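Reading through the C-alpha cells given below for one structure.
Missing here is one protein chain; the remaining ones are kept as they sit in the complex.
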Amino acid sequence: TFGSATAAELVVGFSQIGSESGWRAAETTLTKQQAEQRGIDLKFADAQQKQENQIKAIRSFIAQGVNAILLAPVVATGWDEVLQEAKDAEIPVILLDRTVDASKDLYLTAVTSDLVHEGSVAGKWLVDTTAGKPCNVVELQGTTGSSPAIDRKKGFEQALSGHDNLKIIRSQTGDFTRTKGKEVMESFLKAEDGGKNICALYAHNDDMAVGAIQAIKEAGLKPGKDILVVSIDAVPDIFQAMAAGEANATVELTPNMAGPAFDALAAYQKDGTAPPKWIQTESKLYTQADEPLKVYEEKKGLGY
Amino acid sequence: MTSFFRLYLNRLLPQLIALAVIVVAVSLVFPGFLNLEIQNGRLYGSLVDILNRGAPVVLLAIGMTVVIATKGIDLSVGAVMAICGATAAAAITSGHSLAGTLLITLAVGILCGLWNGVLVAVLDIQPIIATLVLMVAGRGIAQLITEGAILTFNDPGLIFIGSGSFAGLPMPVVIWLVFGVLIAMLVRRTALGMLIEAIGVNRQASTLSGVLTPVLLIAAYVLSGLCAAIAGIIAAADIRGADANNAGLWLELDAILAVVVGGTSLLGGRFSIAASVLGAIIIQAINTGILLSGFPPEFNLIIKAAIIVVILVLQSPRFRTAFAFLVPARGASKPSERAAK
Amino acid sequence: MKPKYLPLIATLVIFLLGYALCVAQYPNILSTRVIGNLLTDNAFLGIAAVGMTFVILSGGIDLSIGSVIAFTGVFLAVVLEHSSIHPLVAFAMVLAIATLFGAAMGAIIHYLEMPAFIVTLAGMFLARGMAFVLSIDSIPIKHPFYATLKGLYVKLPGGGRITLIGGLMLLVFAVGILLAHRTRFGTNVYALGGGTATARLMGVPVAATTVRIYALSGLLAGLSGIVFSLYTSAGYSLAAVGVELDAITAVVIGGTLLTGGSGFVAGTFVGTLIQGLIQTYITFDGSLSSWWTKILIGLLLFAFILLQKGIIYVSRHRRQPA
Partner (left out) sequence: MQTSDHILSAIRIEKAFPGTRALDKVDFHLRRGEVHALLGENGAGKSTLIKCLTGAYRRDGGAILLDGTEVDPRDTFEAQTLGIGTVYQEVNLLANLTVAENLFLGRQPRRFGMVDVGAMNRRARELLADYELDIDVTRDLASYSVAIQQVVAIARAVDLSGKVLILDEPTASLDAHEVAMLFRIVRRLKARGLGIVFVTHFLEQVYEISDRITVLRNGQLVGTRETANLDRRALIAMMIGRELAAEIHAPRAQTSEGPLRYRFRNYGRKGRVRPFDLDVRAGEVVGMAGLLGSGRTETAELLFGAHSADSGQAEIDGRAIDLSSPRAAIRHRFGFCPEDRKTSGIIGDLSVRENIVLALQARRGWTRPISRAEQNRLADHYIRALDIRTADREKPIKLLSGGNQQKAILARWLATEPEFLILDEPTRGIDVGAHAEIVKLIEALREKGLSLIVVSSEIEELVAYSTRVIVLRDRAHVAELDGNRLTAHEIVEAIAATNERRAS
C-alpha cells in the first residue's frame, strides 16, 4: 500500500513542443492516456514551438518540485544549463522523440526514434522498389532548419548514395503542411514537364504527401503509379491514401513515446535501475501490403 | 468613362509594371512559365497557379485594405482563417448541408470581425493590440474545434470550392474575382469608400461632420472577418481538411504586405482594392517564382526580401519624385488625353 | 499625480494584483526561485522590448527583432565554432552588424519615406534568411567562456539566483530609462512620436534621430541575441520566432501608445514581467491542453488591457474638475 500511495502522488511535468501537427497532438493524447493509466499526475505545458518557453516550463517544474520531467525538445541544443538545474534538484528528466546535444548524465534516458534511420528506411524502400531502373525523385522537405527535416533528408540521401539510377532533381520546403505540400508539388509538376519527368516523391512527413497527392491527381497523373509516393510518420490519413493506391509506403514514427518512458521511470523510482541512455522506438515500414485500412481504423482514434 | 479608366490605370501602373517585371524575370529562369493549356476542361499552367494559390492572400488583402484605410490593422485574419476552416470542416462532418455549413462558417467569420470591431471602435483599444488578442486566442479556438488534428472531409460540394473549376478557371480564382468586384463596387458605387477614407484620415473631424464612425469601423473589421472566413473555407477545401495549426499561419503579414505593395498607406485614408489584389498577386508570383526556380529553400526568404525591398523602393514617394523624368506616366498621358477629347 | 503616469501606474497595479492572485493559488510563486527565473527567462525579451519601446515611442515599429536575435545566435555559433575568435570579439562584431542593420532600416524608412512596418518586415525576412544561409543546423556553443559567463550569478536566499543575463536586463532597463528621460535624444524620440512634421519644424534632427532609433533597436536586438545564445548556449536559425510580437505586447501593456509619443520604458519592464507571469501561471497550472493555453493567453492579454482601460477611465473621471 505504501508503494501505491507514492505512485499515486507521482507528479510528472511534461514540456511539449506545441501542437503543430496531428502527430504531435496524438503524442500528447497518448502521453496523457498513459499517465492516467498509471495514476500519474501529469503537468502539461505547451511551449508554442518556442525553446524559451520550454526552458521556462522546466524551471517552473523544478520550482514546483515535480518528481520527474518529460521533455520533447524543440531543438537539440541549449539544454545543458536547465538540465543541470534539474539534476541539482534531483529530478530525473526523460527526453521524448528527439534527443539533445548535452552530456548524457544530465538526463535519465531518451525515448526516441532515429530520424536519420527513418529517412534511410524510406530511401531503402525506394531503392528496392525501383530496382536499378532510372528514377527522378522530388523531395518535399520539412520546415527549413528543423531537425527532422535535416535528419530525414540526410538519411534518405545516405540510402540513395551509390545507386546512380536514383536522382533527387528537386528539393523544396513544404513546411510540414498539406497546403504547402500541395503548392510546392504543383510547381514541381510544372517545372518537370507536367510531371512526366518525375518518378517518385519523398516527403518528410505524411501531411505534405497527402497534399502532394492531390496536386498530382489534379495534374492528371496517378499518384502511387505514375509517381511513387513515400513519406514518414504513418498518420491515419496516409493509410487511406495507401488503401486507395495513391501512396506507396510510409515509415512509422510511433506517438507512444510516453509508455516506455513511464516504464523506465517506474523501474528507476522503484529500485534505482538505470535504464539505457537511449530507448529507440521502432521505425516500421508500412506498404500497401500491410492492410492499410485496418491500420487506419486502429490509428483513427488516437487523436491524430 | 475613358478618363475614368485612364485614372485607374495610372493608379495601378506601378503594380502592373512590378508584376510584369517579375513575370518576365521568372520566365527567363524558367521558360515554361508562360505556358497555358486546357486540361480536363480547365486552364492549366503556372500563371493559373499564381491566381489560384494567391486566393487566400487576395481575399485577406481585400478586407485588410478597408481596415487599413480606417487607420487600423487586423492581425487576426490568419487565426480567423483557421477558425473558419475548422468550423467548416466540423460542420460538414457533423452532417450539415453545404449551404448550412457555408452559412455557419461565414457567420463565425463575421462574429470574429465583430469582436475586433467592437474592441477597436467601442472600447477604443489600439487596433494592433485589439486584434492581437484574437490572433493569439484564435488559433487555440481553431484547435479546440479540431482537437489539434487535421479534420478531413469528403463532401464533394465543399471540395469543389477548393479544387473545382468554373468556366475554365479554378473556383478559388472565380470566388475572389467575383467577391473582389462586389466589394470594390460596394465601396465605390456607394459613399462608403469616401466615408471610410475620411475616418482613416481624421476620425475626429469625420465624427463632427456626422459620419457614423463606430458603425463604419466595426463594418470594416466585419468585412475583414468575412474575407478571412472565405479564405479559410478555400484553404480547407483545397486540402480537404481543416489544419488548425497551419491554416493561415503568418498570412496576416502577407496580406498587409500586399496592401502596402498595392500602394495603400498604413496611415489610413486613400485606398484601392484593385491595387491590393494586384499586390497579393505580386507576392504570390514571387513565391511561385521561387518554387519554380529550383534554388535551395534556405534562400527563399532572402530572395523574397530582396524583391520586396526593390519593389517598395521603386514605388516609394522619394524615389518616384527623384526619378519622375524616367517614369513617363504623367507626361505621356497628356497627349492621349488631348486625343481622346 | 500627472495623468500621463496613469497607464504606468495601472499596469503596475495590475501586475501586483495578478501576482497576488497567482500566489494565493500557488504559494510557490512567491519563492525567490520563481522571481529569479522571471528575470532570467525574460531577459532577452526585456532587452529587445527596451529597443522596441524607443521605436514605438517614435511612432514606428520594428518587426525584425526576432529574426535579428536568431541571426545573432547563429552568427555567434558559427564564428565560435569555426574560428578561434574570442567570444567578446565576436560579441562586438555581431553588435556592430545588428546596429548597422538597424541603422540601414532607419535610413530607408526616413530617406525613402517608407512605412516602418514594411521596411522592418522585409528586414525580418532578410535577417532570418541570412541566418538560414549561415547554417540551418542548430549549433551548440561549447566555448569555455560561455560557461564562465553562465557561472556568474548572485544567489538569493531560498535557492533563487539573479543571473548575469537577468542582471543585464535590469541594467539595460536602467540605461533605457535614463536615455528616454534624461537625454536630448530621448526627448527627440518623444518629439517624433508627437508628429514628424511638427518635430521637423521645431528643429529636431529627424533623419539622425530616426536612424539612431532603429540602430538602437538593432543594437538591443543584437544584445538580446547574445543573451539568448547565452541562455541556450546555441545558435539556431529558427529561434525566437514571433518575439517581436511579444515585445510589442510587452510595450503596449506597459502603457505605451502604439501611435507614439507617450509611454515609459519602465512600463515595458512591468509589461515584460506580466507576460512572464502569464507563462509561469500556465505552467504551474499544468492542466491546460495546447489550445486552452493559447486561448487563455489571449484572454489574459485581453483582461489586462481591459483592466488598464478601466483603471484609467475611472481615475480620469474622478479627477474631472467639478
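Per-chain residue numbering starts at 1, and chain names A, B and C are given in the order in which the chains are listed.
The criterion applied here is as follows: a residue touches a chain if its C-beta (ideal position, glycine included) is under 8 Å from a C-beta of that chain, and two chains touch if they have at least 3 such contacts.
Just so it is clear, the structure is predicted and the values come from calculations on it, not from any experiment.
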item: Displayed chains contacting the withheld chain; value: B, C
item: Given C:Phe15, C:Tyr190 or C:Phe304, the one touching the chain that is not displayed; value: C:Tyr190
item: Residue, one of C:Ala199, C:Val251 or C:Val265, that touches the chain absent here; value: C:Ala199
item: Touch criterion as defined above, residue of B:Gly32, B:Gly269 or B:Gly294 at the omitted chain; value: B:Gly269
item: Contact footprint on chain B, counting only the chain that is left out; value: 189-192, 194-195, 197-198, 201-202, 204-212, 216, 269-270
item: Residue numbers in chain C that touch the chain omitted from display; value: 2-4, 178, 181-184, 186-188, 190-191, 193-195, 198-205, 261-262, 320-322
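As a working rule, only the chains that are shown with their structure count from here on.
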item: Distance from the mean Cα position of chain B to that of chain A, given in whole angstrom; value: 34
item: Set of chain C residues in contact with two or more other chains; value: 132, 136, 289-291, 293-294
item: Interface hub residues of chain B, defined as touching at least two other chains; value: 143, 147-148, 298, 300
item: Footprint of chain A on chain B - complex, ascending; value: 30, 32, 39-40, 44-46, 49, 53, 143, 147-150, 152, 163, 235, 238-241, 243, 245-247, 288, 291-292, 294, 296-298, 300
item: Residues on chain A engaged by chain C in the complex (per definition of touch); value: 13, 16, 18-19, 25, 28, 42-46, 48-53, 55-57, 59-65, 75-81, 101, 143-147, 150
item: Interfacial residue positions of chain A with respect to chain B in the complex; value: 19-22, 24-26, 28, 141, 144, 170-173, 175-180, 182-184, 186-188, 190-191, 207, 210-211, 214, 218-220, 237, 303-304
